[in-house]
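Dropping the structure in here first, questions after.
With one protein chain held back, the other chains of the complex are shown just where they sit.
By letter and in written order, the chains are A and B; residue numbering begins at 1 in each of them.
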Amino acid sequence: MTAPVHVAPRPRLGRVLQQQGALIALVVLVVFGALRYGEQFATGFNIQSLLADDAKYALVALGMTFVIMTGGIDLSVGSVAALGGVVAAQLSGAGLLPAMLAALGVGAAVGLANGVLVARYGLAPFLVTLATLLVARGLALQLADARSAVADPASGFQDFGRWSLLGIPVSFWIVLVLFAAGALALHATDFGRHVLATGGNEDAARLMGLPVDRTKVAVYVLSGTLAGAAGAFLGAQTGSVDAAAGQGWELTAIAAVVVGGTLLTGGVGSVFGTLVGVLLLQLIFNLIVFENGRGVIEISSYWESVIRGAFLLAVVLLQVRLTRRRAAPT
Amino acid sequence: MADAPLLQMRGIDKSFAGVPALTGVDLSVPAGEVRALIGQNGAGKSTLIKVLTGVHRRDAGQVELDGRPVDFGSVHEAQRAGVATIYQEVNLVPYRSLAENVCIGRAPRRFGLLDWRAINAEARERLAALDVHVDVTRPLHEFPIATQQMTAIARALSFDARLVVMDEPTSSLAEHEVGVLLDVVRRLRDSGVAVVFVSHRLDELYAVCDTITVLRDGRCVADAPLAELSKYEVVSAMLGRALTESERRGRHVGAARAAGAPTVLEARDLHRPPALNGSSVSVRRGEVVGLAGLLGSGRSETARALFGADPVTGGEMRLAGEPVAFSSPRDAIRAGLGFNSEDRKADGIVPDLSVRENLTLALLPRLTRRGVVDRGRQQEIVDRFVARLGIRMASPDQPVRELSGGNQQKVLLARWLCTDPRLLILDEPTRGIDVGAKQEIAELVDELADDGLSVLLVSSELEELINGCDRVVVLRDGETVRELAGADISEDAIVQAMAEGSAGAGEHGDA
Partner (left out) sequence: MPETVSDPAATRSPESAAAATGRRGAVWAARAQRYGAGVLLVLLFAYNALATPNFLTVQTLLDVQLRQAAPVAIVALGMALVIATGGIDLSVGSVMAIAGQVGALTLLAGVGPVAAVALALLAAAACGVFNGSLVVRYGVQPIVATLILFIAGRGIAQLLSGGRLTGFRDPAFQFLGLGRVAGVPMPVVLMVVLAAVLWFVVRYTAYGRTLLATGGNPRAARLSGVRVGRVTMIAYVASAALAGLVGLVVIGITSASDANNVGLGLELDAIAAVAVSGTPLTGGRISVIGTLVGAVVLRLLQNTLIAQGVPREVAQIVTGVVIVIALFLQRRSR
């Protein structure tokens, strides 16, 4: 009997595109922007405002990445961000730290509710988080009296939104640190591997004796907490949080996660890819603004969502091709 | 080898909702021995394995491991005690690397973080010990099933498993891969591991197993060194056939019934590896042809291929002499075929729909005028078949899931009969239903054939094949090995062919 030597196929173009396509597109667009719009595009101001804007979406998308990797989904993040932002703004008088912690706490609480309902009671994630979307939004509107919650101008709350280090806003530094931590957790801790195993084959994960339910609760808590933080960032950036803020963030985040190469069926994901996805989707908007600034042709900013949708379509079709090949007998 | 067996199960009882699945089953395996566990569908193999590995709790009996009584509450507990299970379908995480699949749950660490270098090294080593030399950092799903199986085994051994249960590990493997797996089983045995090996391929059992336990209807009907039992005896024990009955013969009238009638369907040399490797079958008008074979011999696969449910990679089919190729069941239905699948729940009933809708589902296109269902005709047909088949229910509006298994089966039979098919393919039509309903269905098939319907009857029950069929085609490893007609149909002949192929028997196609 000869020894079976199976050589796994080399990565194909499709796989490279799926995993790194967003990064390639991002690089191409940055180079394009720098060449076409020159210094204006590369100014500190533009980069700063772009990154400060991205920070909150990135936080939400980071949590969503983990949820999706377990095979779940979290629709409540936009509302939770609004709730967290309102709470943070209202408590801003007590100082930056208590305000931030309160926002995180509120987010974690909603996340815990999601996680318990999904993991412990086996309810459909889509509907559970749809319900908490409504509840969290209702609470935000109630707390803010259906208006904007304005941060205490005397507090240091808004300073946070203005701090920057080496030309990059502090909020984005925090995002970078969190993404690095997320990537590390995914790659090199049991938690990360449990997340991927749960999403990849839940039954197998249980048979392997992995803590599937605990992992699920954890990812929803993480997602809620980060969404709360995103709300606080929004408040610090603008000085007030509209109780209606964050609408549609959940779907933007899902799009960024998918564009970044994470499979919606769970089990495969990239934290770094999500960051690239967020930057890419926001950059499209930025470039449209610049193009219009040149005044040669007018590109409506509405192209933004159309292009986002097109990106999502391309990524989804690419994923289909790859997973089909997997399903085919080898 | 060892004096006290490593595993000793005694008097195991287990029932579900009052229906006994296991009654007083014993199983013992010493270290360094491979024990075959075999039985038909529903004989209780899976239940026994699940009791052993902590999926189900037993109702009565003892399990001892290494002389100590054990009672596993979960798979995890069993795993920790050294009992590992390799399932038929690989139960690993497809997108993760081989290394991770081997090590997850107890991976080596450095500074609190996973040490990938050590993980990969360990996995490489463990797989190499099984003679698998591959890049362990590639995801599992990129490898052939055999390598995936090996990965599962490597994982099991990494938990220092002393008892490895293999539940049909070879059913999705190609031939050369099977050889590798059997080598591994031998090596496990030689290193002192006890193995319980479930398979339906007798050749494999004889190649690696030392002893055998045969289950039938939840009871242990044979427990012996394998060398002392012939294949014929194993199959006989499994099918519950007393040797004294071997004179029982098929119905001679049957042969006369179909003799000279035109061939309705003829399939030659169907291929769909690994399940089908040249199966051929033909059915004449008014003939009941049985399709026999052990589990995994390609019976159901042949049926599905004929009906266009799964594509074939080779072979040809003729319907009334004309070549046909069905690309979907819809095509087959239009051409006058009906197919009652083996798995009533997964492929048959639509549980929430009423008896009426389930019964007329395949007939809908013909019941519909301008998109609207002709309720009058529908009701008429439902009434007719409910009466004809004796379907017992509260009303035709009752959801079909509320009916008993036998009545559900009759609804499904009616689904096809009402389409007035030329050929009806029945895959295990009497599985899981009570004796009374079984008898009724057998009689019905008989009547239908007398009225000129052609039936292809897939069955694992000898009695059904012998009493109900005019001709029996026997498959083995996806290939037609024997064809028996009229007076030649006997339990003896069928069992012989199932167990040993065409050796010693006449040419096939002699009807």
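In this section, contacts are C-beta pairs under 8 Å (C-beta built on N, C-alpha and C of every residue); 3 or more make two chains touch, one makes a residue touch a chain.
On a predicted model such as this, the values are computed, not experimentally measured, just so you know.
**Student:** Looking at B:R80, B:R117, B:R375 or B:R392, which residue reaches the missing chain?
**Tutor:** Considering the complete complex, B:R375 is the one touching the chain left out.
**Student:** Using the definition of touch stated at the top, determine which of B:A78, B:A107, B:I333 or B:A485 touches the missing chain.
**Tutor:** Of the listed residues, the one touching the omitted chain is B:I333.
**Student:** Which of A:K56, A:R137 or A:K216 sits in contact with the chain that's absent?
**Tutor:** Touching the chain that is not displayed is residue A:R137.
**Student:** Contact with the hidden chain only, please: which chain B residues?
**Tutor:** 15-17, 19-22, 41-42, 44, 46-47, 218, 307, 309, 328-330, 333-334, 339, 341, 345-353, 357, 360-362, 364-365, 367-368, 371-373, 375, 399, 401-402, 405, 415, 431-432
**Student:** If you put the missing chain back, which residues of chain A would it touch?
**Tutor:** Chain A touches the chain not shown through residues 73, 117, 121-124, 126-128, 130-135, 137-142, 146, 243, 247, 251-252, 254-255, 258, 264-265, 300, 302-306, 308-310, 312-313, 316-317, 320, 324.
Going forward, only the chains that are shown with their structure count from here on.
**Student:** Using mean C-alpha positions as chain centres, tell me how far chain A is from chain B in Å, no decimals.
**Tutor:** About 46 Å, centre to centre.
**Student:** Inside the complex, what are the residues of chain B that reach chain A?
**Tutor:** 74-76, 79, 91-96, 100, 104-105, 107, 113-114, 116, 131-135, 138, 141-147, 150, 155, 177, 179-180, 183
**Student:** Could you pull out which chain A residues touch chain B in their complex?
**Tutor:** Against chain B, the touching part of chain A is residues 1, 3-9, 184, 187-190, 193, 196-197, 200-201, 203-210, 263, 267-268, 326, 330.
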